[in-house]
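Everything below concerns the one structure shown next.
A single protein chain has been omitted; all remaining protein chains appear in their positions.
Up next, chain A:
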Amino acid sequence: MSNTNPLLDVSGLTKHFPIKGGFPIRRTVGAVQAVDGLDFQVNEGESLGLVGESGCGKSTTGRLITRLLEPTAGTVRYRGQDITHASRRELAPVRSEIQMIFQDPYASLNPRQTVGKIISGPMEINDINPAGGREKRVRELLEIVGLNPEHYNRFPHEFSGGQRQRIGVARALALEPKLIVADEPVSALDVSIQAQVVNLLQKVQQELGIAFVFIAHDLAIVRHFSQRVAVMYLGRIVEIADREDLYGNPRHPYTRALLSAVPEATVDEDAPARERIRLVGDVPSPINPPTGCRFRTRCWKATEKCATEAPPLVQAEGNKPGHLTACHYPETADPIPAPRLAKNTEAAA
C-alpha cells in the first residue's frame, strides 16, 4: 500500500547490535542482526500489526520508529521528514506526535510519582499549557481511559495491572499524538483484563483517529485490532497484507504455520478440523542467520534457490494489491501434501 502520503514511511530499516569481544582491546567481533531491511508504511489513522515470535525484531522495530534506537541503515520518514539520524533537538517536535505504550505496566510507571504527575509529565517536558491548565487536561484523560478523575493524586501501586496500563495509555494520549507504538500492550495482563484494554485502545484509535503500530505475538488480538498486519521472522518481514488477506489467504509458509499453531478455544464438532503444521526446531540465531531466505531451515518447501537467493517482498502471483509475500514458492490454498509433513515431523524425532 504505497500511498502517496503515508504518515510513517520506513525503507530498508536495519539495526545491527555489535557484539564486543577480545582482550585487552574489545573490538567488534560480530553483530546481532535484529532488524534487517524492513520496508513498510503506516497511513494516518490506520493500525498496522507487527507479529512474530520472540527474537524476530518486532520490539526493535518499535524502538527504531520512535528513535529510542538509532538505525544502522535505512530511513525512517515521519510526514515526509527524514528522522533517521535526527538530533534530539530536531526530534523534539516529532517525539510529541509519536508516543509509546509499553508491555510491563509495573516497570513503565515511576513508583514515586502520582498519577497526575506521570500523565502531565509529557506536557511539562514539552512546555505545553492546555487551556484550563494541565490538571484539568489530566482529569479529562483519566476519564477517557476509564479511570476515576479523583485518582489524580494516587500512586501507581494503588492500581491493578489493567488500571496501570490505562494510566500508560493516558500518558501516551497527553500530547494528542498522531502515532502510537504499542509494544505488547496487553500480554502481561490477565485474560479478562486484556479485553478491557484492547477495547480501550480500539476506542482511542477510532474516536481520535490515531495511527497505531501494534506489536504483539498474539495473532488473534492483532487480527482484532489491526487493519493491516506484517509478519516478521528473524529480522525481516515475510508477509504484509490487509488482515482479511493475511489470515484468510496466507501465502508465506511461515505465516501459514504460525496461524495453524494458534490454539483456539473452540470445541465445535461440526467445524472442519483445523490444519496443523508443526515446524521443526527453533528459530536460528540472529547473529548468524541462514543465507538466502531466513526461514528455509524450518521450511518444508526449501530448495537450493532458497539458500542462495533471498526472496524479495513482492506482490506474489494471485495476491491482491498491497499483499506482499517474500517467498520463492508462495503457498496456495491447497492442503499441504501429507508426505512432506510426515517427513517434517520425522526429522524432529
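Definition applied: contacts are C-beta pairs under 8 Å (C-beta built on N, C-alpha and C of every residue); 3 or more make two chains touch, one makes a residue touch a chain; residues count from 1.
The working rule: contacts and distances are computed from a predicted model.
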What is the protein name, per UniProt, of the chain that does not appear here: "Peptide ABC transporter ATP-binding protein", "Autoinducer 2 import system permease protein LsrD", "Aspartyl/glutamyl-tRNA(Asn/Gln) amidotransferase subunit C" or "Nitrile hydratase subunit alpha"?
"Peptide ABC transporter ATP-binding protein"
Touching the hidden chain, out of A:A34, A:L258, A:C293 or A:L313, is A:L258
Looking at A:S87, A:N153 or A:S192, which makes contact with the chain not pictured?
A:S192
Which of A:A92, A:A220, A:I287 or A:V314 touches the chain that is not shown?
A:A220
Kindly state which of the options A:L279, A:C293, A:L313 or A:A326 is in contact with the chain not pictured.
A:L279
In the full complex, chain A touches the hidden chain through residues 53-54, 160-163, 190-196, 198-199, 202-203, 217, 219-221, 223-224, 243, 247, 257-259, 261-269, 271, 276, 278-279, 281-283, 348-349
